[in-house]
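Heads up, one of the protein chains got dropped from this complex, but the rest are sitting where they should.
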Amino acid sequence: MAVNAGILGATGYAGNELVRLLSGHPDVELTYLSSESYKGSEVAAVYPALSGIIDMSYRPLDISAVADACDVVFIAMPNGEAMKMTPSLLSAGVKVVDLGADFRFKDYRLYEEWYGITHLSPDLCAEAVYGLTEINRDRIAGASLVANPGCYPTSVLLPVTALTRLGLIDPAGMVIDAKSGVSGSGRALSLASHYCETNDSITAYKVGSHRHTPEIETGILETTGCDCTVTFTPHLTPMTRGILSTVYAETEAKSDEEILSALAEFYKESRFVRLRPAGNYPSTKSVYGSNYCDIGLKVDRRTGRMVIVSVIDNLVKGAAGQAVQNMNLMLGLPEERGLAASPLYP
Amino acid sequence: MAVNAGILGATGYAGNELVRLLSGHPDVELTYLSSESYKGSEVAAVYPALSGIIDMSYRPLDISAVADACDVVFIAMPNGEAMKMTPSLLSAGVKVVDLGADFRFKDYRLYEEWYGITHLSPDLCAEAVYGLTEINRDRIAGASLVANPGCYPTSVLLPVTALTRLGLIDPAGMVIDAKSGVSGSGRALSLASHYCETNDSITAYKVGSHRHTPEIETGILETTGCDCTVTFTPHLTPMTRGILSTVYAETEAKSDEEILSALAEFYKESRFVRLRPAGNYPSTKSVYGSNYCDIGLKVDRRTGRMVIVSVIDNLVKGAAGQAVQNMNLMLGLPEERGLAASPLYP
Amino acid sequence: MAVNAGILGATGYAGNELVRLLSGHPDVELTYLSSESYKGSEVAAVYPALSGIIDMSYRPLDISAVADACDVVFIAMPNGEAMKMTPSLLSAGVKVVDLGADFRFKDYRLYEEWYGITHLSPDLCAEAVYGLTEINRDRIAGASLVANPGCYPTSVLLPVTALTRLGLIDPAGMVIDAKSGVSGSGRALSLASHYCETNDSITAYKVGSHRHTPEIETGILETTGCDCTVTFTPHLTPMTRGILSTVYAETEAKSDEEILSALAEFYKESRFVRLRPAGNYPSTKSVYGSNYCDIGLKVDRRTGRMVIVSVIDNLVKGAAGQAVQNMNLMLGLPEERGLAASPLYP
Partner (left out) sequence: MAVNAGILGATGYAGNELVRLLSGHPDVELTYLSSESYKGSEVAAVYPALSGIIDMSYRPLDISAVADACDVVFIAMPNGEAMKMTPSLLSAGVKVVDLGADFRFKDYRLYEEWYGITHLSPDLCAEAVYGLTEINRDRIAGASLVANPGCYPTSVLLPVTALTRLGLIDPAGMVIDAKSGVSGSGRALSLASHYCETNDSITAYKVGSHRHTPEIETGILETTGCDCTVTFTPHLTPMTRGILSTVYAETEAKSDEEILSALAEFYKESRFVRLRPAGNYPSTKSVYGSNYCDIGLKVDRRTGRMVIVSVIDNLVKGAAGQAVQNMNLMLGLPEERGLAASPLYP
């Protein structure tokens, strides 16, 4: 019997990616798509790519109607919105996966400091499970509320958590240089996402101040026990999808092959984490449109650093795909259900 | 029980797209992937995007081994190759879908004229069925040899055949202005496909001399009985996938809505043909990575022409996807089996 | 002694391109840059690319101050604005080059019909000279008001006017299939210019209804005497700069070489018109950042049509560059002054 699922904020890029993935999920029926901007419109009118695939209209956001219609709800709305509606949804027995940042920090004050928003449901911060699927599987399986990780943190934490737990790197003082496609900024209009300003050009932004910095740091702390401070620099890259994070961490390890072998063992049950052989590094294209995270690495013996290259599709593994993966676990379904699509290459 | 399928020329873009599609096809098992350039290599070494998805190596081309291993074979090799091996394959009871041009012309002399290759199996030209799926379903279902249409002809013939049969346009003297992504030129290296020569630039090529011209003309003749000459101009466009063909044809029709309504009726059983409402035109992005052909049109009353805009993903509906669709029909499977993926947007 | 020049609407892409070109023009001093959106800001704050090159701030639009400060004024504002301020500027003895459509039609009713704006200075329509430089040099030289052609019409009229005058094509019933980069839509934000909606995708727009259609038709009428109706379809192409127009016209000519030879003779004094040898067609990249219009052509003998491929940089020859070229003529300067930059390739 199908699970009834709702998507709140279904016309943003992450929301629409959820529509795309869930419309092909064999155990899910979409029952509620909300959009303030496009309420009343048919999906196919806003996203012609989905014409003939899904025959629904966007509805205004009515939480009690959502609770009636859905077993599980994905919230893909601006930060600060999920905290308002999640208590009602949970009370009504609805499971929630929030793709925003509202519940990503155990300590709500960290959220308030970096996001500048007063938290309205601070008690839920402790209850929510951070949805880094491959690391937190057990806790996600029993959760009613999952805070889906940010796109950058997902790309960083998958390799870094494993390598730290394996004792192969020291995450303290890591440099993280990340490059994202433009869809990471969403569908809202801005000069930075104007084609002519971005095409054939790369730039850095929010140097030393991006909100994913504390998420990465608390993510490392919670998954490895290491309390560390990192330098994180995001770059806007002329491509639609994809994040490539290059991580520089202190290491005493010597052999790339041995490190990769240990990492392979660590992730042997995780089909969405793939490793490149020594001397080989992934491109974002190799995960395009899929839920994979591909990782390559090399020890730079001259400087005693490990250089880790990690790529994901920011809208799939970095948002909607991981959210579906988490939903699968919450519902007792196989983790990869509905996520089998191969990357589109080229 | 799974059908055993082989792909000859599996490392070109069309061949690899077949690997991608068939590795996810529930009724097919891939049993033979040939590649001269990469024989002995694992798929994942050449296409890391398929790492963890398919665990096979490319083999050299050995036709008798192919015939032993396969129920159906896809040939994605340079023009002139399929004609050499198809007789043996057919004799061995293997069904063949050729993605090249060798069997697209009933009259082998047209092939010889435009391709400059002496045809070695002219008798098979008459036997082969032109695999324009939505138009030739019945004949494809009974065929042993299907000539998969070219990418440009597919984008043109789907709207033009229907509109001509409906009496809504006169195809004689049509102007076809087509724009293709770079993957249409394949994976072989050339200055034209060098990133720096193509990025941020558009150009016309093979003006008045592209080999898809006679394919379009004979396609129209065979599907509608209209013997016509057309002007066809392809353009190389800075995008990876996608073809947009703009077709200009004489018409006496007046109402866009009525034309679209008749076309919808014509294609009501064809889920991969989608129509845009009047005043709305498709982008190639809206079919990216999918087997859809999206069509929009408008009558320009000032000049008495219908302007038809048709888009496909050249590697899917324009090559591998349509080939799988044809295989499904040849094997008695549902036409859309293995082709359900939604377009990736954005 | 330098000419004092002003640019009204200096922060749009065409306006800023004028700033770029005129800041390097040896005979011009920029004395007034207006911008409503950015008044008070320094140029370098809005366009860091011009940092260290021009040290000015944008001012609000004050026509009497403009008239005091300038000998010549370029208007790069939305349609309907130039008609308001041009009478005052001309009365004050200021020469005007309008980059918008307000004065492109001798018959103001055509403007009103296609643009939906009541014309406030219909008498100036007759006085204004259409600034297709290579064709109207003499009249431009004596003009006080030049209506700078639209980007698409420039790319079309340069080959079509010449070939029609030479008796080599019949423009009646031409099909014009044009492809433009995104900067043609300007700097204003819209979903169509959002990077993710446009990257790796091509689409048609305003089929049968683009406002440059009557401009092309009247352009042909005025420069050749041929009263014709054309089909014009613009396409939005994933590139920043560039227009490629493919024109299909009836011809009785046979030899590409003879046609090219006649065209070369026609344009022998026009350094910004360049012809490709027979069998060779230009890409937009080959004129990137320059004032050139490159043309290739071929007679398709099978259909009796000439296929003409014409490329320009829409912001230079299609806007700011041609405007400077016209200013040079109006001021008695050499036509190419300030426009010598080679295309940037690749």
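The first chain written gets the first letter, and so on, giving A, B and C; residue counts start at 1 in each chain.
As a working rule, a residue touches a chain if its C-beta (ideal position, glycine included) is under 8 Å from a C-beta of that chain, and two chains touch if they have at least 3 such contacts.
None of the values given here were measured: they were computed from a predicted structure.
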Checklist outcome for this item: Sole touch to the unshown chain from A:64, A:118 or A:231: residue A:231
Item to check | Given A:150, A:242 or A:338, the one touching the chain that is not displayed | outcome: A:242
Checklist outcome for this item: Among C:35, C:121, C:164 or C:240, contact with the omitted chain is made only by C:240
Next on the checklist: One chain isn't shown here. Among C:16, C:136, C:180 or C:224, which residue touches it?
Outcome noted: C:16
Checklist entry - Which residue among A:113, A:200 or A:257 touches the omitted chain? => result A:200
Next on the checklist: In the complete complex, the non-displayed chain touches which residues of chain B?
Outcome noted: 13, 181-183, 187, 189-191, 193-196, 198-200, 238-240
Next on the checklist: Considering the whole complex, not just the chains shown, which residues of chain C touch the missing one?
Outcome noted: 13, 16, 20, 23-24, 47-53, 183, 199-200, 240-241, 271, 274, 276, 280, 282, 285-290, 292, 294, 340-346
Checklist outcome for this item: It is residues of chain A that touch the chain not shown, namely 173, 175, 177, 179, 181, 196-197, 199-205, 207-208, 229-231, 233, 235, 237-242, 244, 246, 248, 281-286, 288, 296, 298-303, 305, 307, 309, 346
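Note that only the chains that are shown with their structure count from here on.
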Item to check | Distance from the mean Cα position of chain C to that of chain B, given in whole angstrom | outcome: 39
Next on the checklist: Quick check: how many Å separate the C-alpha centres of chain A and chain C?
Outcome noted: 46
Checklist outcome for this item: Two or more other chains are touched by the chain C residues 181, 196, 199-200, 238-240
